[in-house]
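Of the protein chains in this complex, all but one are displayed in their positions.
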Amino acid sequence: MLLIPCPHCGPRNQEEFAYERSVDSLVRLDDAPGVAMAALYARANLRGEDHEIWVHVQGCGQWLRLTRDRVTHAFRDVEAL
Amino acid sequence: MAKTSFAAGRYSALALLRGALGGHRHWGRAWRAAEPGGPYDVIIIGGGGHGLATAYYLAQVHGVRRVAVLEKGYIGGGNTGRNTTIVRSNYRQPQLQRMLDHSLRLWHGLSDELNYNVMFSPRGALFLGHSDADMVKLAERGDALIAMNIDAELMTPDAVAKLVPLLDMRRDARWPIEGGLIQRRGGTARHDAVAWGFARAADNLGVDIIENCEVTGFLRDGDRVTGVTTTRGDISGGRTAICVAGNSGHVAGLAGLKLPIESHTLQAWVTEPVKPMIDTVVMSQSLHCYFSQSDKGGIVGGGDPDMFPSYAQRGAPIRLEESIAQCIALAPALSRLRMVRSWAGVTDMSFDGAPIIGEMPLAGLYLNGGWCYGGFKATPGSGWLYAHLLATGENHPIAAPFGLDRFASGRTVDEAGAGPMPQHR
Partner (left out) sequence: MAATGRSGSGIAAQTIGFVFDGRRMQAQTGDTLAAALVANGVGLVARSFKYHRPRGILATGVEEPSALVTVGEGAHAEPNVRASDVFVYDGLVARSQNAWPSLRWDVGAINSLAAPLIPAGFYYKTFFGSPARWMLYESVIRRAAGLGLPPTVADPDAYAHRSAFCDVLVVGAGPAGLQAAAEAAEAGRRVILIEQDAVPGGSLARETVTIDGQPGMAWAQATAARVRAAGGRVLTRTTATGYWDDNFVTAVERRTEPGQPGADIAQVLWKLRCGEVILATGTIERPLVFVDNDLPGVMLAGAVRTLALRHGVAAGQRVVIATSHDDAYRTAFALAGIGAQIVAILDSRTAPQGAIIDAARNRFAVHTDARPLRALRKGMQVSGVEALVAGTRQRFACDCLAMSGGASPVLHLHRQAGGALDYHADRGAFLPGAGRQANRTAGAAAGVHDLSAILPQAVIADPLGAATAPQPGPVWRGEAPGKAFVDFQNDVTTSDLSLAQREGYVSVEHVKRYTTLGMGTDQGKTGAMVALAQIADGRGVALPEAGLTTFRPPYTPVTMGAFAGPMHGDHAGPIRRLPLAAAHDALGALWVPAGLWFRPRVYPHAGESIGTASLREARMVRASAGVVDVSSLAKFEIAGPDALRVVAAVCATPVEKLAVGRGRYTLMLREDGIVMDDGTLWRLADDRWLLTSSSGGAARMGRHLSYVTDILLDHPRAAVVDLGEHWAGLALAGPRSAAILADLTGAAVPAHMGLADAMIAGVAVRILAASYSGERAFEVHVPAHHAAPVFASLIDAVRAAGGGAFGLDAMDHLRVEKGHVVIGAEADGRTTPADLGLGGMLRKAGGFVGWQGLTRPAMADQTGRRQLVGLTAIAGGAINEGAMLVVREGDEPLGHVTTAAPRVAGEGSIALGLLVDGRARYGETLFAWSPTRRSYVRVSVGPPLFYDDEGARYRD
């Protein structure tokens, strides 16, 4: 049960948060179609540290960028988006 | 079909009797502890059920016997040995129906085919409906299945109650049971036996099963993949086939490729064994839970994945609480059983919920992955289709809709209609 360090609320249970997507998969409104579909469907899916977008959906409702290890589940960095 | 002979002896009741008289000393290894050799015609990365099945069908159906299966740990140690063993083909989308029913037909002859009892038990796979709307959805699914010549049967609440007496049939239950849809040809199988049975049969046909051999990179000749580097040395081959489920992203990454796959955790649990209490696989149209009883007597169940990327084979207790609570809501007597073990697997969640079978952007490199949390039921069919691709270089018509290019073309196979995120239902 992760304890996610929300920069707005402090550490909170993972139940309060929702994972959105990895940072590398952002599709911008003005991306060309090829670029957009590549971002949407081609994921690095790293076995190790990666950057992710989460939202504190049952808390402050704010979006976070988490840098976390997908094997150890350790957080290295969290920043408000 | 002529019976395959096995170097280390066929399995039969008679052979067991012979063993009983001789202290069971005559049994040889089920599969050799092969050393890396080569060059191979096909290198299969991943010694799970799908990879071993692929090797078997390559050798058996296509006569391609110079095949290596590389497994980083022990065979069947990933999702093959971590699932809830449900086998069924009652999907909604015709592409999946064709593929999974092809697999289900293979299941029905698998023990004999492999001369290894995989304990396939077509005890019925029952979806429960909890509202009129659920029942319409189940009827639609049933209609779609029957129209594809796949068995399905809509059940009244009374028929459901008779089949699974433990269900809470109160009309005012929070999730009242308004009926169900059963696939009687579906059921369960013994997951480990599937890996071991395919391994033994493939090995018997000359396939090298190489355990404790982790792939660390790819051998390249320009844009062509010509083999792999491993913790046990370089191994070269004509075609290299990724079949590593939750590690698909990692292994593809070794070749510099990205996939429409994310790895998520899925947990499952089993209770202490008790005498028979449920004879059917029970699932729900609205709730995210499923359960059945193993032959040993434990109730095996599960629910939603953990909903974020992880390679940890470790989940959060809240998911267990949710799936158990829902199972108890459906079958209140489960409450007094005790859960003895929970575990987690790393599932390869694809971005439309359907598997990916096809050639990769690098020549000579192939992928079979993205089975999400539904791969076990597909084991023989997936191996059969992948073998076809690896032997012929072309996807079999049944596998054709599942190429990697469907994401760029827009021909996704979206069973849940949930879109381009890992689908959790």
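For the reader, a short list of remarks on this structure follows.
The chains carry the letters A and B, assigned in the order they are written, with residues numbered from 1 in each.
Note that in this section contacts are C-beta pairs under 8 Å (C-beta built on N, C-alpha and C of every residue); 3 or more make two chains touch, one makes a residue touch a chain.
None of the values given here were measured: they were computed from a predicted structure.
Only one of B:Tyr40, B:Tyr56, B:Phe120 or B:Tyr386 touches the chain withheld from this view, namely B:Phe120. Touch with the chain omitted from the figure is made, among B:Glu35, B:Asp221, B:Glu272 or B:Glu394, by B:Glu272.
Shown as candidates are B:Ala329, B:Leu390 or B:Leu404; the residue that touches the absent chain is B:Ala329. Seen across the whole complex, the unshown chain contacts chain A at 1-3, 13, 18, 20, 26-33, 36-37, 40, 53, 55, 57, 61-63, 72-73, 81.
Mapped onto chain B, the footprint of the missing chain covers residues 11-13, 15-17, 19-21, 23-25, 27-33, 73-74, 76-77, 81, 94, 107-108, 111-112, 115-117, 119-123, 130-133, 136-137, 139-144, 146-148, 152-154, 165-166, 168, 173-175, 181, 187, 190, 192-193, 196-197, 211, 271-277, 287, 293, 295-297, 314, 316-317, 320-322, 324-329, 332-343, 408-412, 414, 416-420.
One rule holds for everything that comes next: only the chains that are shown with their structure count from here on.
Chain A and chain B, compared by their mean Cα positions, are separated by 29 Å. Residues of chain B that touch chain A in their complex: 247-250, 253, 258-263, 307-312, 314, 316-318, 351, 407-408, 420-421. The touching residues of chain A, when paired with chain B in their complex, are 1-2, 14-15, 18-19, 21-22, 37, 40-47, 50, 52, 54, 70-73.
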